[in-house]
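Notes follow once the structure below has been shown.
Note that this complex is displayed minus one protein chain, with the remaining chains in position.
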Amino acid sequence: MLIDGEGRVVAYSIIDTKHDRDQSGEEVLALALDAAGKTAGDLALVASTGYGRRSFKRTQKVLPEIVCHARGTEHLYPGVKTIIDVGGQDSKIIAVGGHGTVEMFEMNDRCAAGTGRFFEVLSRRLLAVPLDELGPLALKSQDPVFLSSVCTVFAESEIISYLSAGTPAEDIAMGILESMAKRVVSIGRQARIDYLEPVVLTGGIALNVAAKRAFEEQLDKEVIVLENPQMPAALGVALLGRDDWNEERGESAG
Amino acid sequence: MAGTAYEEFLELGNFEGEERRRMLPQWIEAAGRLGLTENNMEYAVKEFIPDMWDLQYLGIRKMIGAMTREAVDHTQLKEHRQRGVKLVYGIIPAILTPYQAVKKAGGDKVFVSFPDMCLMNFLQPLFHKGAALFELAEQSGLTYGCRHCALNKLRIGLRLRDVVPTPDIQWSFGLVCDEATKVDEYINCMFDDKWFAVITRLPHDTCMGEVDDEIPERVAYLAAAFKDAYEEVQRVTGVQVRDEHIAAALDDFQRYLGKTDVLTRLNAEADPQPLRGSALVNFCHPFSMPFNTGIEYMEDALDTMIEEVKVEVAAGRGIYPKGAPKVGAYFIPYAVPWVDKIFMENGVATSSSLTMIPSAKQLIPPSGTDLYQNVAEQWLRMVFGMGCHVEVNTWIEKVNRARPDALLMGFFDYDRWLGQMHKMGAREVEKATGVPTFYIEADFFDDRDYSQEALRTRIESISQVIKMRKAVKDRPAS
Partner (left out) sequence: MEGVMREFAQLATDRPAELRKRKADGKKVVPYIGHFVPEELLYAAGVEPYLICRGGEPEPPEAVLDDMLRFLNPLARSIAGFHVMGLDPVMPLADLIVASQSECHVQRMAEYLELMGLPVFKVGVPQNWDRAYAGEYYFHELEQLKARLEELTGSPLSDERVRENIGYTNQIHALLRRIDALRKRESPPLGGYDFIHLNHYSFFTDPRIAIEKLTAIAGKLEAAEGKFAKKAPRILLAGHAVAVGDYLVVKNLEDAGAIIATEMLDEGLRWYRWDTVVDGDPLRNLWRAKYLDKVPVNIFQPAWKVRFEHMKSLIDEYRIDGVVWYQLAYDEIYDMECTVITKWLRELKVPLLKLETSYEYSREATGPLNTKIESFVESLRRGR
């Protein structure tokens, strides 16, 4: 994510993180610089977040992703009160205060059932449908299946039973989404996060058009999906990096 | 149409004639309060209950009826309160007889029960509908799944749904179970500051080689402990419990215990076996929880069942094939009766319960002059969830008596109090008796977190091994 001094997005790029996180950082930065017509020499500050944040050697500032997420989402959707982020590896629920500060947060524990991985493993592998087609498929569901297991491993055998019984793929796809949404929402409830509105859904799962419906059913509230739902954390670290950079120079954050 | 499935259910519970007519509107109302829909009712009467319970026996139907009466009574708690009835709740583990004595002394002026135990044993084994209440508790902030006992989650869920109103007094024994009594504090702190509990506990300190009921100071301590709480219960309810009430409760307990011993022996020794293990355990409820509607209905069901089993045994009939291997278990997971069913489908009979078979010592009534000490001694003799070592010795006694072909342990994962003993105890029992033991990591109240498919595979595998071993054991010596 490249931003200017006013906090405007100049360029944005995204790739799958590879084994070599430093290399991945260089690659995604190069893509963004290229799109902006800039070079590394034009950068005032490099800040990073996410699990690989310290592995990126070029970084000058490291910030944990939850605060970045809150800041970035608030910038994209001012006034947001609750963020539900479902990524590949983890899920987070963030109660947002004024100016994108974090009031409370909770993350899933070691269990994968509340993450995008759950959905990806079960849907793509068992239903053999490409990831980008799963959302439209799930939306066709009239009678989603109920998955009793919160564990990915056990849910898999439940799904196999449904498949054997001839249950339509769309009902299984939606059932998996609902199970995942239920699990994610319960994580926040255990931390007594009230899901105040506006509620914004971010992370890879938000690209799935049926995910919004699944969360809205769980919460009985409207859930907003951003145009670029995977952007907030990167935008947030850029904005916070800029804020700190300005503060260190005694200038107002603007 | 609305009455049909509900009425069919009452028929299953042996409600007839005028009683059924009177009960029907109450039952429809009660089912609604418990969150049971008409679909749930249809499924239960047409599929689930016939599949899981041997309805050909009048004893089973009467047992279902007795549990139904008790459940319906529980859904009318608010009405009871409006009539000025004092509500006294308890939880397991607890010494049962003091509660029964309060009921004997107070009659209709007092409602005495363990609501969570009653409704768990109703909703799960007959309808498989406990999950919604577990989830309600989890939504209130309790961590999901294996972190907490499902019985306690049900208790919280029932309170949150206001099925069970605030009692006049919650008397929680706890004994050596930690979570049970702390749930009272949880309810009080989280959402009901009028939830008033008096707690009776027993320290966790029986050493190896010690036998709880043979330590006079321990018996005296427990007697003093429950007497202390008892005074509070009597003060709040205005009920004066006299010695004759306690004596009557003790007599009821011993009498009922003797009868369950007859039934479990008959069944365990029969070949083919006429009854499933789940049924046995359900008949044993009156010595783990008080029945506000009285134990008469359950006792009548038990008497009927005993006679029916005798007839079956005499005729050489059973619900399992002749020669079917028998597996004992710690409880027999009665709240998840499909465990029994899967064993049955694999030709193995669930036959005996280590908790529900009385030991030889238990069958001898305490004979001291102090009734409170007698009550304490009777409980400590049960050796239920107390010191591991002395309890395991009673397991050995019971296994030697019932001689199952195998012993199934586990299903207590979410219970830090009872669950821990299983692995240690299983090894000791196997060493002492030669009966092979198997362990299944699962929970017998809450089945949400393990796959039924995985469970089926485990039980099938265990059944195969049991049958192979039995075949070897039964082979005539050459």
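Every chain is named by a letter (A and B) in the order it is written, and numbering of its residues begins at 1.
Rule of thumb we're sticking to: contacts are C-beta pairs under 8 Å (C-beta built on N, C-alpha and C of every residue); 3 or more make two chains touch, one makes a residue touch a chain.
Quick caveat: nothing in here was measured; it's all calculated off a predicted structure.
When the full complex is taken into account, the listed residue touching the unshown chain is B:420, out of B:4, B:240, B:400 or B:420. Checked against the full complex, the one of A:5, A:64, A:78 or A:130 touching the unshown chain is A:64.
Within chain B, the residues in touch with the undisplayed chain are 140-143, 146-149, 174, 176-179, 181-183, 185-186, 189-190, 199-208, 217, 221, 224-225, 228, 387-389, 412-414, 416-417, 419-424, 427-428, 441. Within the entire complex, the positions of chain A that touch the omitted partner chain are 51, 63-67, 70, 89-90, 97, 101-107, 109-110, 190-192.
Convention: only the chains that are shown with their structure count from here on.
Put simply, the C-alpha centre of chain A and that of chain B have 46 angstrom between them.
Of all residues in chain B, only 131, 138-139, 141-145, 447-454 touch chain A in the complex they form. Across the interface of their complex, chain B is touched by residues 148-151, 153-155, 157-158, 160-161, 186, 189-190, 192 of chain A.
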